[in-house]
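All protein chains but one are shown at their positions in the complex.
Moving on, here comes subunit A:
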Amino acid sequence: MSAPGDNGLRESLHDLAGEVTPADLYDRAVYRSRRIARREAAIGTVAALAVLTLLASGLWRLPARESGHTPMALLSSSAPAPEPMPSPIPSATRPPATPEHHASSRTTTPRRKNQPRAAATTATPKSRSLADLPGHVFYQQTGSQPDVVRLSPGDGDATTVLSEAPSAVGISPDGSRIAYAVGDVLLVGETGSAQAQPVATGITTTAQAPVWSPDGARLLVATSSPAILQVESGTLTPLPDGLAAGQHFRWSGDGNKLVYATTYCSLKIASSGASAVVPMLGDRQPVDNPDGLAACKPTSVDVTGGHVTVPLQTTGDIGTASPDTADAVVDTATGDLEPLPVAGSVVGAVFDPDGNLLIRARTDEGTTLWLFSPAGKLLVQATEPASVSDLNLLAYTR
């Protein structure tokens, strides 16, 4: 054919297209196809129910001049059905007692844009004492160069462990070490100690805070691309090419999976060299992501990679700075937001390396820490000390 262009552009395009990495998309395509099928079936079912409801209500007997409104009613009623309902991860030990509580649950309330659900609960915690909260809770100030603060629930003591952090920080799973960068030099020190040792150079932290492996032996960092650093030896091993464009990687508690964000605020989960997309979030198709939800920065993952905490954002936020503190829990298999059975507004959520979920929720009375076991049992519900009320939740460690 005789296009009005030139061979230079043509050849350059072919050259550029050669950069793409081959991928086997069969499983992903079939999975996506089945989701489309389920959605179409749900829409069809709801539409049919709407017609039956309309017939049963007698509205079909309205005068002719009013019947023109019927298609609008049908259209409204045939909006996409709610997603299939997974069981909430932190299930309360007793179901909500009042109808109002049920009304706030996922089974009856459609997803609200940019608003994690916080289902009220009447569950009885095993303890209401902060001293029974195991491990350490880490916070940081807002703004640039924040102080990092450790709350030791045993004595309620809040201690600044790093003043004016020069970069994003990573707290080790046992809470004993902290990693951060000064310039492009990665430092690791004991939390609370002024001493820190350089362990690597050429590190950037904008798109990847240093993240500790669950065993505390490795750090996932970003150099020119994401890489894994053996802390003892200083050996850097780049992640496979297919993960090179990922950012904000986080390890699952069992160390077998990595959850990360793409530049367009979708989540992906990688294991054994294969990478799968977490559905919906970041999806630009309104039919698949009607609320335009996005997740630009995962902050923690449960033991198996089944759930991840994120600051919930919208596709309109893509390209803007993401909050550092998560306020939602996402099911990585479905992309659905999990209802969080706590009272108040969720201002922080994070998994520890053992899969316990710590939620920070605020009410008019103050801020409360809720700790759920991996099985969803409410272990501790305790008032947070006022000394950390102005800080953001950063990590929860052993």
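Everything below uses one rule, namely that contacts are C-beta pairs under 8 Å (C-beta built on N, C-alpha and C of every residue); 3 or more make two chains touch, one makes a residue touch a chain; residues count from 1.
Keep in mind that, in the parts below, contacts and distances are computed from a predicted model.
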**OP:** Write down which listed name, "Imidazole glycerol phosphate synthase subunit HisH", "Cation/acetate symporter ActP", "RNA polymerase sigma factor" or "MBOAT family protein", is the UniProt protein name of the chain that is not shown.
**Re:** "RNA polymerase sigma factor"
Original post:
Which residue among A:Thr263, A:Thr363 or A:Thr383 touches the omitted chain?
Top reply: A:Thr263
Original post:
In the complete assembly, which of A:Arg32, A:Arg362 or A:Lys377 touches the absent chain?
Top reply: A:Arg32
Subject >> Options A:Val148, A:Leu229, A:Val259 or A:Val277, residue touching the unrepresented chain >> reply: A:Val277
Subject >> Hidden partner chain, residues of subunit A it touches >> reply: 1-26, 28-30, 32-33, 36-37, 242, 245, 262-264, 266, 268, 277, 284-285, 315-316, 318-319
